[in-house]
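Note that one protein chain of the assembly has been removed; the remaining protein chains are unaltered in position.
After this line comes chain A, so read on.
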Amino acid sequence: MNQPSRAEKFLMPPGSRKLSYTPDTKLANAGEFVLMREDHTLGNMLRMELHNDPNVVFAGYQHPHPTDHRILIKVHTNGETNPVRAMREANQRLTEQVESLKTQWESELESVRDSGAI
């Protein structure tokens, strides 16, 4: 078929890395993350969580092209931290949030067990 393979949307190209980081050549404490085979789901979530960090000066994400299945996240921090650390902390906070949602959901399901929704 004359169309790109649908598997490209989620299959990692051989030998590629999920996450890579390139520091900015002109600015200190700035750089760009490349997230392979991810979309707005994670891009937007990480960006918004980075905004919650007072040491992050700038955080933005980009989905370069509809057939280019990766996400670019640009992060610029002040001297207190660096982009990699800010990203690690943002990721950690998100993990805690989703973890808590999961446990809450499990106990909610327990309470509606008889409805057939589980």
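We take it that contacts are C-beta pairs under 8 Å (C-beta built on N, C-alpha and C of every residue); 3 or more make two chains touch, one makes a residue touch a chain; residues count from 1.
We adopt the following convention: contacts and distances are computed from a predicted model.
Hidden from the displayed complex is a chain whose UniProt protein name, among "Vacuolar fusion protein", "UDENN FLCN/SMCR8-type domain-containing protein", "Coatomer subunit zeta" or "Plastid-encoded RNA polymerase subunit alpha", is "Plastid-encoded RNA polymerase subunit alpha". If you put the hidden chain back, the residue from A:57, A:72 or A:94 that touches it is A:94.
The missing chain lies against chain A, touching residues 6-7, 9-11, 17-21, 35, 38-42, 44-49, 52, 84, 87-88, 91-102, 104-106, 108-109, 111-112, 115-118.
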